[in-house]
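Before we start, here is the structure in question, set down as structure tokens.
Missing here: one protein chain of the complex. Every other protein chain is in place.
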Amino acid sequence: MAVFIVQGDFNPWQEIQKYQNSIDSLAGKIGAACIFIGTMRDFNLGDSVKSMTLEHYPGMGEKQLEVIVVEAHQQWSILDSLVVHRVGDIVPKDAIVLVAVWSAHRGDAFDACRYIMEALKSRAPFWKKERLVSEYERWVAENTTGYNLV
Amino acid sequence: MAVFIVQGDFNPWQEIQKYQNSIDSLAGKIGAACIFIGTMRDFNLGDSVKSMTLEHYPGMGEKQLEVIVVEAHQQWSILDSLVVHRVGDIVPKDAIVLVAVWSAHRGDAFDACRYIMEALKSRAPFWKKERLVSEYERWVAENTTGYNLV
Amino acid sequence: MSIKVRYFASLKEKLGRSEDNLAFVEVLTVRDLWGGANPQQSLPDNILAAVNMEYVDLDSRVNDGDEVAFFPPVTGG
Partner (left out) sequence: MSIKVRYFASLKEKLGRSEDNLAFVEVLTVRDLWGGANPQQSLPDNILAAVNMEYVDLDSRVNDGDEVAFFPPVTGG
């Protein structure tokens, strides 16, 4: 179980493999891994976006992510999890967030990974300011739900 | 959109990166990736498992996986997807299946990835025969649902 | 007409063979085909059937040249 807030570009695949190597003793128990990666798009709300600054509340960011991850471990039968969140200046195609969950059975990995992402989106103290191609800057107003209407 | 059935061990992280590099023109449109990886456990139904043979119906395996992936592309707004399924002799810790879905928004990636996995589990013509540590061999009887009861 | 029948996994082991090449005169269903190929074995309850690699129900018609497959519940993934 680990939570990292990182400044500067990170490669999510390398982070996952590095973390997985560190939990190799669990490998024979793992039947399922669900991974979510959020990356920066080059458009938003109809506008071309050039770059973005991710502000956070140092200390509270880590604390809230840990609270969320603990909730997931209490609610589902999961073996381990990793959360990495980027801060600072970022450009399109860069990874913003990585959530990985390992479990014996697939239902728990899917449920817990999605839970962590939704909770992070609504509770982790991070804020995005977009810089458009037109040089206009704007704060993203709020995150919307990640659940599609049925 | 690609479906591969492979004989021999594969590294899911390498497969994802290789595929992602081939769709780099989409990268600025991608805001979300949801990935599921199924790996072989060293126990099942209370027994220690030594190895496993994955039989499949060549031709129908590919065909059914393609049908499932097309259904997912019709049902959700997704940009691309990759499915890799292993066949042949495998040992614990090996990857069995990889499903990756890329989309603009996270809800579609999560929904489509899970849909593909569940459909694959119930419809793709693959069969597992387990070899226990006791040398006893048995066919896995059937897949169970991946949805936790609410 | 000529039909290829294939068996997979535990069903293949139980029957002791992986395929039959059958010739029939009359039009028949997937269920009839099983009976013709396996007169001593009743159709297992949870069996799945495919014609030309697409799932079908047991009362579907079989046509000349079709490949028909019978197999147990799938357990991949």
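Order of writing sets the chain letters: A, B and C. Residues in each chain are counted from 1.
Quick note on the criterion: a residue touches a chain if its C-beta (ideal position, glycine included) is under 8 Å from a C-beta of that chain, and two chains touch if they have at least 3 such contacts.
Every value quoted in this text rests on a predicted model; they were computed, and no experiment measured them.
For the chain that does not appear, the touching partners among the shown chains are A. Note that of A:3, A:30 or A:120, the residue touching the chain absent from this view is A:120. Among A:26, A:70 or A:140, the one in contact with the hidden chain is A:140. Within the complete assembly, A:129 is the residue of A:50, A:73, A:93 or A:129 that touches the hidden chain.
Within chain A, the residues in touch with the undisplayed chain are 38, 54-57, 59-60, 63-64, 85, 96-97, 117, 120-129, 139-143.
Criterion: only the chains that are shown with their structure count from here on.
Here the spacing of chain B and chain C, counted between their Cα centres, is 27 Å.
Remark: chain A and chain B have CA centroids separated by 22 Å (rounded to whole angstrom). The set of chain B residues touching two or more other chains comprises 38, 117.
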